[in-house]
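Worksheet: the structure to be examined is printed underneath.
One chain of protein is taken out of this complex; the other chains stay put.
Chain lettering (A and B) follows the sequence in which the chains are written, and residue indices restart at 1 in each chain.
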Amino acid sequence: MSDDHKENITPLEAQSSESTTESGGSIKDIDYVRPAEVADQDLYHGHSFITKWIFCQDAKVIGVQYFLTAVFTGIVGLILSWLMRMQLGFPELVPFITAEHYYQFVTMHGMIMVVYFLTALFLGGFGNYLIPLMVGARDMVFPYVNMVSFWMFFVAVCVLMASFFVPGGPTGSGWTLYPPQAILEGTPGSGLGIILMLVSLCLFVIGFTMGGLNYLITVLQARTRGMTLMRMPLSVWGIITATALAMLAFPALLVSCIMMTLDKVLETSFFMPTILQAGEVLDYGGGSPILFQHLFWFFGHPEVYIVALPAFGIVSDLISVHARKNIFGYRMMVWAIVGIGALSFFVWAHHMYVSGMSPWFGFFFATTTLIIAVPTALKVYNWVITLWKANIRMNTIMLFTLGFIVTFVNGGITGIFLGNVAVDVPLSDTYFVIAHFHMVMGIAPLMVIMGAVYHWFPLVTGRMLSEKLGKWHFWFTFLGAYSIYFPMHYLGFIGVPRRYFEMYDSPYVTSAVGLNEFITVAALIVGLSQFIFIYNIVVSLRMGKPAGRNPWKANSLEWLTPELPPAHGNWGDKLPVVYRWPYDFNVPGAKEDYITQTTPPSEVLGAEVEKT
Amino acid sequence: MSDHTLDKLPGGYKGMATDMSSDQTAFKGVQWGKAMMWIFLLSDTFIFSCFLISYMKGRASTVVDWPNPSEVFALHVGGVPVPLLLIAIMTFVLITSSGTMALAVKYGYERNRKKCAWLILATAIGGLTFVGMQVFEWSKLIHEGVRPWENPFGAKQFGSFFFMITGFHGTHVSIGVIFLFIFARKTFRGDFDNGKRGFFTTMKSDYVAIEILGLYWHFVDLVWVFIFAFFYLW
Partner (left out) sequence: MHAGFIFLAVIIGSILFHIFTPWWWTDIASNWGAMDDTINLTFWIGGGVFILVCLFMVYCTFKFSYKEGRNVEYKPEDHKLEKILTVATTLGVAALLAPGLIVWNEFINTPKNALNIEVMAWQWGWQYRLPGEDGKLGTAQVGKITDENPFGINLDDPNGKDDVLVQSDELHLKTNRPVQILLRSVDVLHNFYVPQFRSKMDAIPGIITYYWFEPNKVGEYEVLCAEYCGVGHYGMRGKVVVENEQNYENWLEEQETFSSLIAKQKKIEFKTTKIAKNDN
C-alpha cells in the first residue's frame, strides 16, 4: 500500500502503538475510536452489462441514473417555459399556441420542475451518490429496494410523458390540480390527461418512499466508526431532513390523488360540490374543494422545503471548502435545518389565505409562517459570516454560492410579504407569487445544483470542468435569471393575475407589454446559455484536466476513497475511521489549511482543534 | 466530547442526545430491516390519518343526512337485526391474530421452530378470515345498492369513504396475509435457522424478520381499531 493510503484508513495496528505524546497520554488514547457495532455489509456485485449499468444496485450508479432522468425532464420543462414565454412576450409569433395548449404547458412545466426535476435530482441524484460516501458506508442499506425505487421513478416519468400523447392532451389544470376544474370540461386534459398525471404522482410517491427509507436508515444506522451525527457534513443533514419530510408529506399527496382519481373515474364526490355546467346540473354533490387544497398543501409546503433543505446543506459545504474556512455555527445550522423541517408542517395554509377557508386560520398560519423565517434567516447570516475572515477562492463554484445567497435572500424576503396574511390579499394569485417562487425555489436551488455539479464532477468522472466556460455559464445564468424574476415582482404589484393566456392591455393600469417582452428575451438567453454547461460537461468527460486526488482539498469522506472515482463498495478492504468534523479548515497550528476527517489527532498534534 | 463518553453516559437529556448522536448507529442494536419497518409504518400512519381526517371532515360538513352505521352494518340473525355483529366478529378475529403473531415472535426468538410456524399460520388464517368477512360485507352492501357514487341510505360520501378506506385497509391486510403464508413456509422449512438468503436481498434470514412482519401486522390491526371506532361506532 502506498503512503497516501494512510491518510484514508488507520489500520488497527496503529492504534495499539506504544509511543506516547508530549503530554504523556499514549497515541492509542487520543486516537481512540469505538469498535465496530455491526458486521461489514455484504454487497451484491453485478457482472454483466445489465447488472452493472442498467439494473444496478450500486447507489452511485442509481444516483447518476436519477440525475440523468431528472435532467431530461428538466429540459422538457425548460422547453415548455420557452413556449409559455413566447406566448406572453410575442404572441403574434406563436399563433399555433392556443389557450388550451398554454394551460397544458403551464401545468406540465410546473409539475415537472417541482417534483420530477428538483425533488428527484436532490434526493435521488445527490442523495444516492453522496450519502453512503459521506457517512462512510459501502452502499445504501437495501440496494435492491434502492434499485427498484429508481425504476418506479422512471415508470412515473414515462406515464407523465405519455399524457402528452393521449386524446385531449396532458392536463391543463395548473400544477396545483385544484378540483372541481381539474376534472371538468372547460379545463384542457380533463379526460385521460389528468388521470395519467394522478397515476404518475402515485407511482412517484411509492418510488420515493422506497428510496427515502434507504436514505434514512443508511444515515441513522450504517455510519462508519467515529461518524457521529454531529460530524456529518451539512449536505447529509439537508438531504436527510428533506427525506424525513418526504416520508411524512407524500402521504397527503397520495391520498388527494387517490380521491381525485375516484372523483373522476367513479364519479364519487369527495371534492365535488353541486355543479352547474352548460346548463346542466352534474351528478356530483356534497364534496369540498377546500379539502383537496388542505391535503395538497399539507404536502405542498413541505415539498418546497424538500427542495430547499438539500440546497441549504450542500451550499454550506461548497462555501466552506472554497472559502477554506469552517462553516460558522455548525450546530445552529443543524438545528435550523431540523427546526425548519419540523415547522414546515405547520404553515401549509398560507397558500390558502384567500381560498375561502375559515378566516381565523389566517392568524395562526401567518404567525407560524413568519416564525419559520427566523431559523431561515439565521442560516443566511451564518453563510455570510463564514465568508468573514476567510480565504475565498473566487472560482465558478464560489460564484454559484454567492449567486445562491443573493437570489435566496431576495426570494426569502418576498416570501415574508406573502406570508403576512393581510399583505397576501392584494398579492395572492398575481405575478408577485410567480416571481417569488421562481426566485426562491427555481433560481436559488438551481445555483446550488450547478455549483454542486462543478464541485463533484471531478469525483464522479475523475476530470475537471473548464473554469473559463464555467464562469461564462455562471454570469449568463445568474444575471439573466435575476433580470427575469426581479422585475416580475412589479407585474404583481400592478395587479396582473397569474395563469393568464393573454396579458390584457387595460386602460386602467400601466401597460405590461414592454416588461413582458424583456422578460421573454432574457428567458430565452438564459435557456440557450445552458448549452455552454452541457458543452462543458460533454467535452470535459473526454478532455478535461485529470482531477487527481482531492483536487479541492476538501475534508469530507467522499474524496478519501482508495480509488477515485469511487469503485463499487466505496472503501476497498477497510471501512474508514473518522476522528473529526468535516470543517477543520485553516486550523491554527496545523501544517496544511485542511485536515481530512480520517486524519487521526496523533498526526496533527500541534493543531488547536476544537473537539467535535 | 471524545468517543469514550459512551462508556459512561451523563444522565438526562444530555445523555440521551449523546447516545442518539453517537457514531455508527442512532438506535443501538436495531437491525436495518426493523428500523425501516418502523419508518415505513410512520409514513403509512400518515396515509391512513389523511383518509380518516378527510372522512371526518366530509361527515361533519354533510348537508344530507349521514346513514346510521348501526343500521347499515347490522346482520339479520333469525329475523332479528343485530347491529354491528359482523364488524364485532371481524375485530375479534383481527385482534386475536395479533395475539397469535406476538406469540409467534416470542417462540421465534426462542428458536422453537414448530410452535412459531404454526402460530404464523394461525395468524395468516385469521387474516384471511378477516378479508373474507370484509368481502362478504362489501357484497352485502353492494347488493343493497351502496355504490361509491351514491347509496339509498343517505349522503353520497358514505359509500365513497367506506369503500375507499376499507378497501385500502383490506389491501394492506391481504398483502400481510400473503407474506404470512410465505413466512410460515420459510419457518417450517427451517430457513430462519439456517440463515438462508432472502429473495430480494443479500442478507441472511433471521428470526428478526418475523418480528418485523409482526410490526406490520400489529399496525394493520391498530388501523382497523381506528376505522372501527370512527366509521362504525360514530
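As a working rule, a contact is a pair of C-beta atoms (placed from the backbone, for glycine too) under 8 Å apart; a residue touches a chain by one contact, two chains touch by 3 or more.
Note that this is a predicted model, so its numbers are computed, not measured.
Asks: Kindly name the visible chains that come into contact with the excluded chain.
Replies: Computed over the complete complex, the missing chain touches A.
Asks: With the missing chain put back, one of A:Gly495, A:Gly527 or A:Gly572 would touch it. Which one?
Replies: A:Gly495
Asks: Which residue, A:Leu43, A:Ile371, A:Leu469 or A:Ile525, contacts the hidden chain when the whole complex is considered?
Replies: A:Ile371
Asks: Taking the entire complex into account, which one of A:Ile30, A:Ile206, A:Ile413 or A:Leu524 touches the absent chain?
Replies: Checking each option in A:Ile30, A:Ile206, A:Ile413 or A:Leu524, the one touching the absent chain turns out to be A:Ile413.
Asks: Against the chain that's been left off, what residues of subunit A make contact? List them.
Replies: 99-100, 103, 172-174, 178, 180-181, 184, 186-188, 273-277, 281, 286-290, 323-326, 328-332, 354-356, 359-360, 362-363, 366-367, 370-371, 373-374, 377-378, 380-381, 384-385, 387-394, 399, 402, 405-406, 409-410, 413-414, 416-417, 420-423, 425-430, 475, 479, 482, 486-487, 490-491, 493-495, 497-502, 504, 506, 508-510, 512, 515, 583, 585-588, 593, 608, 610, 612
Here, only the chains that are shown with their structure count from here on.
Asks: When the centre of a chain is set as the mean of its C-alpha atoms, what distance in Å lies between subunit A and subunit B?
Replies: It comes to 33 Å between the two C-alpha centres.
Asks: Residue numbers of subunit B touching subunit A in their complex, please.
Replies: 1-4, 6, 20-30, 32, 35-36, 39-40, 42-44, 46-47, 49-51, 54, 57-58, 61-64, 148-149, 155-157, 159-161, 164, 200-203
Asks: Across the complex, what residues on subunit A touch subunit B?
Replies: The touching residues are 32-34, 36-38, 42-44, 141-145, 209, 213, 216-217, 220-231, 247-248, 250-252, 254-256, 258-259, 262, 266-270, 283, 285-288, 291, 295, 298, 578, 611-612.
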